[in-house]
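Of the protein chains in this complex, all but one are displayed in their positions.
Let's turn to subunit A:
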């Protein structure tokens, strides 16, 4: 039977793809709309029988991240995997299908005074997409990234095998943690269909303490990060290389107002205390051209200087934003930036920040830029072996990940 016939008969809605379904410019032939893990498994078995290359897609907010797939026959759209399966508020745990959006999960959890302590990167982003991209926002300083909140996962492999690891209890060391492996894997190992998370109580009160400085001193950032006032986030925002830097600190808890005053003292009297976040809080600083500059917290101001100097040299206007506390910055560039200059910028910043242990990775780049997304990758040999075991035929988002995996 043809792939068309088999897909039509697999029990899941499969429609012909349109131009709007393209993955980073690569158009698929079909889009499947599964409603359950079993549906995904059935579709994947057909894909395996016909050697189809498969890309999983959530809301598509980060689908353009990473290099384009080498091949893409079938998109598995998780839009109908949209059920919050369980909110065990007494256990501070929730189980969801991968296509649940961050907003709808936030609403469900907030109704019982809880939250998932991971910031959504964009409106509409799905839980599955956030996991596949390994996304994290300001709260990562205190809570870590999505991998740190994930306690259980169900995945479907390239051959249709359904596997789970972890569970729905926070404390659990039985077996390997496949959730960690799949988080941030860009869909190259299989498809995440369900996830269980540990939750936190919604903070009783929150304050943002914000100050604008010409250039933040490393000592200020370090004293904030080291403060026993327990900030939940320490963010910076710099809209351009010659612009001043906004530093914003979040404190959460019953005594947030009182602690905010103490943070204000640390930051200087120009700092303002607000009950709402700055408008840019937890938003990506770029769309089509977006880079991640990660490294040691103490290297943040150095990285800011490198970015500004290279931008001046190359005539670019990078917007830098991110967690100064965690040493995790994002750099956005206007979409109209000259591709050759962007490539030179990526290479130069990558080389200069490497001296202090930094890594510059491109999240999103137009094809015309033509520079390596990843930079040096440690342990690539092991990663290749993992990929070969999980997806020996290279059908899961082929080419979208490090080393061309």
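The rule we apply is simple: a residue touches a chain if its C-beta (ideal position, glycine included) is under 8 Å from a C-beta of that chain, and two chains touch if they have at least 3 such contacts; residues count from 1.
The working rule: contacts and distances are computed from a predicted model.
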| item | value |
| --- | --- |
| Name under which UniProt lists the unshown chain, selected from "Isoquinoline 1-oxidoreductase, beta subunit", "FAD-binding protein", "ABC transporter permease" or "Formate dehydrogenase subunit gamma" | "FAD-binding protein" |
| Absent-chain contact - pick from A:29, A:50, A:71 or A:200 | A:200 |
| Hidden-chain contact residue, picked from the options A:12, A:97, A:183 or A:337 | A:183 |
| Candidate in contact with the missing chain, chosen from A:254, A:340 or A:355 | A:254 |
| Per the touch definition above, residue among A:295, A:318 or A:332 touching the missing chain | A:295 |
| Contacts of subunit A with the absent chain, listed as residue ranges | 88, 90-93, 113, 134, 144, 147-148, 155, 157, 161-165, 167-178, 180-181, 183-185, 189, 200-202, 204, 218, 222, 225-230, 253-255, 258-259, 294-298, 327, 357-359, 361, 374-375, 377-383, 385-390, 392-393, 401-403 |
